[in-house]
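Only a single protein chain was left out; the remaining protein chains are all shown in position.
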Amino acid sequence: MSALTAGSALAVVLPLILLFGFLLHQGASAVNVDFFTRLPKPVGEAGGGMANAIVGSLILIALAGALGLPLGILGGVYLTESRDRRLPWLIRFVADVLNGVPSIVIGIFAYTVVVLPMRRFSALAGGVALAVIMLPIVLRTTEEMMRLVPASLREAALALGLPEWKVILRVVLPTARAGIITGVMVAIARVAGETAPLLFTAFGNRFWHQRLDQPIAALPLQIFAYAIAPYDDWHRQAWAGALVLIALVFLVSLAARIATRGRYSAVR
Amino acid sequence: MTTAAASRSLSSAVVSARARRGWGDRLFRGLARGAALSLILLVTAMIIGMAGAAMPSFRAFGWRFLYTSTWDPVAETFGALPFVYGTLVSSLLALVIAVPLGLGAAIFLAELAPVWIRPPITFLVELVAAVPSVVFGLWGIFVLAPWLRNWVQPALGASLGFLPLFQGPPYGVGMLAAGIILAIMIVPFITAVSREVLLAVPNTQREAALGLGATRWETTRIAVLRYGKSGLIGAVLLGLGRALGETMAVTMVIGNRPEVAISLFAPGYTMASVIANEFTEATSDLYLGALIEIGLLLFAVTVIVNALARLLVWSVGGAVKQVRE
Partner (left out) sequence: MADGILVKDLNAWFGTLHVLRDIGLAIAPKAVTAIIGPSGCGKSTFIRCLNRMHEVVPSARVSGTVLVEGANLYAPGVDPVEVRRKIGMVFQRANPFPTMSAFDNVAAGLRLAGMRNRAVLNDAVERALTHAALWDEVKDRLDKPGSSLSGGQQQRLCIARALAVEPEVMLMDEPCSALDPIATAKIEELILELRKDLTIVIVTHNMQQAARVSEATGFFLLGELVEFGVTRELFTNPRDKRTEDYITGRFG
């Protein structure tokens, strides 16, 4: 029986190894300086890169963070500090359910609230969609990490005569900082690879991005567009893009992992 | 100074200080509460916005939308049955593959594996969960589908071809490819949540079984799995929720043909895929409405599945952490 379960565990991680092998094999040759610095070439011309898509992804992530992080962290603070019984339960539940809503549905939401009123696809709409995906993750991690802060610290600060909000901002949040950063990075890793909600919000763009109310390129969108196109050269670029994207996601995940390691030493 | 006068001056100082400080606390509390409430506002806006946009389609087709299978944008006739069917079949196929593997891996990681090997494997499982959908899709198109077309489907056709499930020409892309890619994507998720559930089973349960002379596997079976049963069902449901809404990888390997076919070799289409493919082409309100109605349906189904799953997972040791991606 033990052997069977060990085999299952192997089967779960095997695709990762296969995937990584193929990515390196197919994509490494197309990851070069041009890839990071050039715009895509028109069909038929070899070469070019995904510089605009990489920058676009970074802009979208920053936009999502600017919208989603303050709300998520403040909401998490509310969940830990509130003495209310029912509302925190409801919010926790809604957050967990929202976390399971398909990202494409969140894309439709961003379409109805941003694209329709503005009458155009835009970076802003993409940012809103990604922010909605980040929100429940950041909210719940912030809550969990703040709960790990011992009550004695909170009491020590209160006994010094500090108002509650200063206790939270200057003592509790800094103590939980490492854990909250982890949550933020998990959220970033998640949205960095999101494609579906960007299809009809950020839309994609073959050129440099100009303004937040204009369509914007994103690495996952570009990979998708190139993968389903019938040109070998584009396929190579798609593999390269996937390699860069996955490296980005794994690096952020790894960083999150390392930050978590610090969390126990900080709290206990 | 008399005591009374001192008391009066002291308390008046206190009262005036309060006006300033209390203001900071109230503002902060208000902000935090507002942030939390924004979540509920968001979900409400989501439902209202989507319901509003789906209205033209709902008016035109009513419940017929769910059980008719004509999808003709030119004639503006829309029935979502092929997509509902494709979503259900690909997700069920994924569960059939992923549940035994995921539970097995979780049992290994939580109960049976040597302690030193647990953290690295757990981390690898987390990494599989972090692989973006579009990357799996890319791999599906160029690696999985050709492999299925050249090796797996001919072999299945030759051995099990008497079943209608395994008949027809081997395209590679199709329902089978979608089910496999979905299984790969949800299995780390099921593993992670199941592992958390198993870890939340109190040690006294294990000790009780061990005290009866049970082996480690027997302990797992009679004490741990039974105790964690509802949580494990929750984990499976969470996986199902993911599979139902998964978009990019499925879109890239399922073949995107709106037909109801019995064979797993045949191409299909899912609810999420049709939205991904056709949303930007939908020019009329009715066409867009039909797509958004599919989105609303997907939303409703995943909310129900997730809500059920959360309640089940929470029921086993309230401290089970929620697992993302």
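Per-chain numbering from 1; labels A and B assigned in written order.
Heads up, the rule we're going with is that contacts are C-beta pairs under 8 Å (C-beta built on N, C-alpha and C of every residue); 3 or more make two chains touch, one makes a residue touch a chain.
From a predicted model like this one, the values you see are computed outputs, not experimental measurements.
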Full-complex contact with the absent chain, from A:177, A:236 or A:257: A:177
Sole contact to the chain not displayed, among A:43, A:62 or A:160: A:160
Where the unshown chain meets chain A, residue by residue: 83, 150, 152-164, 166, 170-171, 174-175, 177, 266-267
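Basically, only the chains that are shown with their structure count from here on.
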Between chain B and chain A, distance of the C-alpha-averaged centres to the nearest whole Å: 17
Contact set on chain A toward chain B in their complex: 1-2, 4-9, 11-13, 15-16, 18-19, 22-23, 26, 70-75, 77-79, 81-82, 87-88, 90-91, 93-106, 108-109, 111-113, 116, 132, 135-137, 139-140, 144, 163-166, 168-169, 186-187, 189-190, 192-196, 199-200, 203, 220, 223-224, 227-228, 235, 238-239, 242, 245-246, 249-250, 253, 257
Complex contacts: residues of chain B adjacent to chain A: 21-22, 24-25, 27-29, 31-40, 42-43, 45-46, 49-50, 52-53, 100-105, 107-109, 112-113, 121, 123-128, 130-139, 141-143, 184, 187-188, 191, 216-217, 238, 241-242, 244-248, 252, 272, 275-276, 279-280, 292, 295, 298-299, 302-303, 305-307, 309-310, 321-322, 324-325
